[in-house]
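Before I ask anything, let me first share the structure, which is written out below as structure tokens.
Here the complex is missing a single protein chain, while all its other protein chains stay put.
By letter and in written order, the chains are A, B and C; residue numbering begins at 1 in each of them.
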Amino acid sequence: MNAPLLDVRDAEIVFTARRGGVTRHIQAVSGASISVARGQTVGLVGESGSGKSTLGAAAIGLQALDGGEVLFDGTPMPAEGSPAWRTLRRRVQVIFQDPFSALNPRQTIGQSLAEPLRLHSMGPRRSWPDRIAELLELVGLNPEMARQYPGTLSGGQRQRVCIARALAVEPDLIVCDEITSALDVSTQAQIVALIADIQKRMGVALLFISHDLGLVRAIADRTAVMYLGRIMEAGPAGEVFETPRHPYTRALLGAAPIPDPVLEARRERIPLRGEIPDPADPPSGCRFRTRCPHAREECAKRTPLPEPAGGAIVACHFWREITGTEDRS
Amino acid sequence: MSASAPITTRIGRLVPRSPAGIVLTLLGIGVVLVALFPAWFTPYQPNGINARAILQPPSPANPFGTDELGSDVLARIIYGTRLEIAIAMGSVALAALFAVPAGLLAGYRGKTADWILTLIADSILSFPIVLFAVMVVASMGASVGTLIFVLGIVFIPRIFRLVRGQTQVLVEQGFVRGARAMGAGTFDILLRHILPNILGPVLVIVPQLMAVAILIEAGLSFIGLGVQPPQISWGSLLLVSKNYYVNAIWYPLAVGAVTTLASALLVFAGDLAANAINPDRRSG
Amino acid sequence: MKPLLEIADLGVAFRTSSSLIHAVVDVSLTVSAGERVGVIGESGSGKSVMARAIMRLDDPRRTQYATSSRITLDGRQILALPEREVHRLRGDAVSMIFQNPMHSLNPAFTVGQQMDAVLKAHRKLPGRDRRARIVDALGAVDLPAPGDLVDRYPHELSGGQRQRVMVAQAILCEPSLIIADEPTSALDVTAQDTVLDVLERLSRDKAIAVLMITHDMGVVARFCETVNVMYGGRLVETGPVGDIFAAPRHPYTAALLAATPNPAAPARTLHPIPGTQTTRRGSASTACAFIARCPHATTLCKQAPALRQIRANHRVACHYAEELDLKAAG
Partner (left out) sequence: MTRLLPALRILAIIWVVITVVFVTLRLTPGDPAELLLGPTAGRQDVQERLADIRAQYGLDQPIPVQYAIFVGNVLQGDLGESNRSARPVISMIAAAAPVTIWLIVLSVGTAIPISIFLGMIAAARRGRTLDRGIRSLATLCMAVPSFWLGLLFLQWFASGLGWFPSRGYVAPLTDPGGFMMHMALPVITLAIFLVGTLTRFVYTETADTLQRDYITVSRAMGLASRTILFRFAAKNSLTPLIIVVGVEIGTLIGGAVIVEEVFGLPGLGRLLLGAVMSRDYPVVQGTILVITVAVILINIAAEMLYRYITPQARS
């Protein structure tokens, strides 16, 4: 039982896009590793274009890898369509960002919730209405809602239905891909509280993908920070947030506003140079070097490999120096 | 709020509310009744010969006058509706029969199937409709069947492109990605998730295509390559009435006006339906 | 000193085919010259409608302003001015920055062409001077190589760069007020940081007042001096940022703070607000807007509380503003 539930090793994902006769190879994910233990919540943070959603899709077999491997419960991804594949589709679930497109507008909520039950033959058909009512109650909705169409529901309500649908088949892992970014602050807090509560009660593992550092901090046991297809830093959430070692993590935390004017005024800002480079033509060596305030020649020559740093791992040649010097000042 | 309600519900919601919708719906039902039971709407026979009433101007008994054989023009128009509807609906149905599955396949599978199907569709599309029709009629001979076949073929790419495009959009939607993540098979997804959501947009272009069918039928029949007299369609009546612009202007005028009105109303109905499934265009 | 912008008893309603939607009810607030003022609220709170009302951007055929409403900008009564006069103010004395930089620039024209049209609309300057001024403005928002940027098309720029172009366009005519409607909501945190930096510096250096419309308490804490909290079309609390964050006196403000994720706070500290905000149709309700979701609501709350002063510059619309121990609740 020591093996992690999900173990992504050195994932490589390259998209080929053709535009105006020019073929571009977009390196969405490059040698990223991430693991999730049973019942654990792992936060995956990054800005747009970091490859976090692609990595999330690959983690549950919805995105083919161009290199590396994904082990779920110690076994490699089964072939699509095989019996093992069908079992896997029950054991891993995903919730997407946009609650407005997540439910088929031509199906009632009940029909949407029956779909996973039907696909995975969960009990006899006549038990489904009760099961659906139970699921709706579990996520704090009125069981009567089963007869409604999604058009009449608010974003928060729809996202609750999506959570209920993911839970219907009692999965081991749920990938939450930016599940609250389309929602208001108060609704977001409701959804996060709900999923955290369910996670605790049912022991399901979560891979929580978000661009919001505060949100990840609020929910995650462990956190991985991604930039331009690579994992820059990963470790226990408290450690990553309180003693960030990678310059990118530090810059990201320095840029995220804190809802507290006193802390906010004291926050250390590390302004980043330039823009995120083209993922079809990423920088050599360290991907972050073009924007890193500490970049040196070495960073262009050698790709930093993730190395242990305290309880975390950091992919930076100079993290000791950087954290050391700045701790003294 | 209503932005993502089921499309049929939204159309259904609109029709009873907007006066134009009600009128068009009733008119549509009326036209179908005329096509099915022409005798209910006129006391005359379409081919009744009356030597004493040749080319009579409009009168209370013959609101659109009479033709060169003394038949009531209105009666002929009414009896022509049946063939008109058969051609318009038949060709669209024929096209949908092939275009919808092909569009689903191309939009969902992509890759080789997509580019072969798209290539075929683009090729058909690059033939001017009338020329394509002339070519096929020259080869197969003019008949109602040929007309339906030709129109069916030229409508295929138009429906295909729509279905393919809609499918490509839907495939990226959360509910389709979600269904795939849950292990739903291709057939399941196409049938339960994609098909029900493209029916609305397809229905919206049907009236527009029917209007095109009516106009092409009129044009081809006029040059003698469509419906052949004595079969009655509006196009064949336009052909026959060609000789009476000088002596009996009401005859071609009535037939042409009915044809124009019918296709205009179909276009208008299509616009209304498009607004109904895409309300943001109106409300801003 | 008279404030630069004074909104008094603003009410905005939209006519639909069947009803009247009251989007903003009785909102009053002021912005002094050079001040950075926040307006925070969730979607449906009426914050953007209020912002658009200042520039009278909504379709006059659908929009109805309450008769007692007054918007005074630099001594001018905005709601009473003829359209032509208001139009002259737009982009000149007041500029606006919108939420989505990907859609704010016209894709068919270069950055320079678009900015030039704005300058031309308000200033009679020869072409060369206009270009120099545009390049200056682009430099002032920290865009690299502004001389080249002028001739670039929007699709060649990143989201953060586009939003800085919008800021540059906003300052072209040296406005006294910039209304920024969620200017960073569509941006990544690092790009957001840069845009906020630029805006803050411009506000200080050129004494431009900024009215920051946002849903993010972090942005308020980072950028604003005073804050107005809106809920259900009404103003529920207003005051200096320091005071309000340290001791919110309205239950909604406190709840919003407790629901906001904080990257500097330890885990599991997010407290949701129960229920959802509802849109009002027909006549404006007479109850407190927050009544349905407030844990402290009593029968007294069926009477809408007036906004009242509880400390210097700190006003709250809650019957129990003084009694509630809101920090403990949060």
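Quick note on the criterion: contacts are C-beta pairs under 8 Å (C-beta built on N, C-alpha and C of every residue); 3 or more make two chains touch, one makes a residue touch a chain.
Note that the coordinates shown come from a computational prediction; the quantities given were computed from them, not determined experimentally.
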Inset, instruction - Just name the one of C:33, C:81 or C:117 that touches the chain not displayed here. - result: C:117
Inset, instruction - Pick out which of B:129, B:144, B:162 or B:227 touches the chain that's been left out of the picture. - result: B:129
Inset, instruction - From the listed residues C:6, C:92, C:174 or C:225, report the one that touches the chain absent from this view. - result: C:92
Inset, instruction - With the full complex in mind, choose from B:53, B:147, B:238 or B:277 the residue touching the hidden chain. - result: B:238
Inset, instruction - Considering the whole complex rather than only what is displayed, give the residues of chain C touching the chain that is not shown. - result: 55, 57, 87-92, 95-96, 98, 100, 103-110, 114, 117-118, 121-122, 153, 155-156, 166, 169-170
Legend entry - Footprint left on chain B by the chain that the document does not show: 111, 114-115, 118-120, 122-123, 126-132, 134-140, 211, 215-216, 218-219, 222-225, 238, 242, 245-246, 249, 252-253, 256, 259-264, 266-268, 271, 281, 284
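Note that only the chains that are shown with their structure count from here on.
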Legend entry - Where chain A and chain B are represented by their mean Cα positions, the distance between them in whole Å: 49
Legend entry - Separation of mean Cα positions, chain C and chain A [Å, integer]: 31
Legend entry - chain B partner contacts - residues on chain A that touch it in the complex: 60, 62, 85-86, 89-90, 92-94, 96-107, 112, 115-116, 119-120, 149-152, 162, 165, 169
Legend entry - Residues of chain A that touch chain C when the two form their complex: 47-48, 154, 156, 184-190, 192-193, 196, 211-215, 217-220, 237-238, 241, 251-264, 267, 269, 271-272, 274-276
Legend entry - In the complex, chain C residues that touch chain A: 42-43, 144, 158, 160-161, 188-190, 192-194, 196-197, 215-223, 241-242, 245-246, 255-274, 276-277
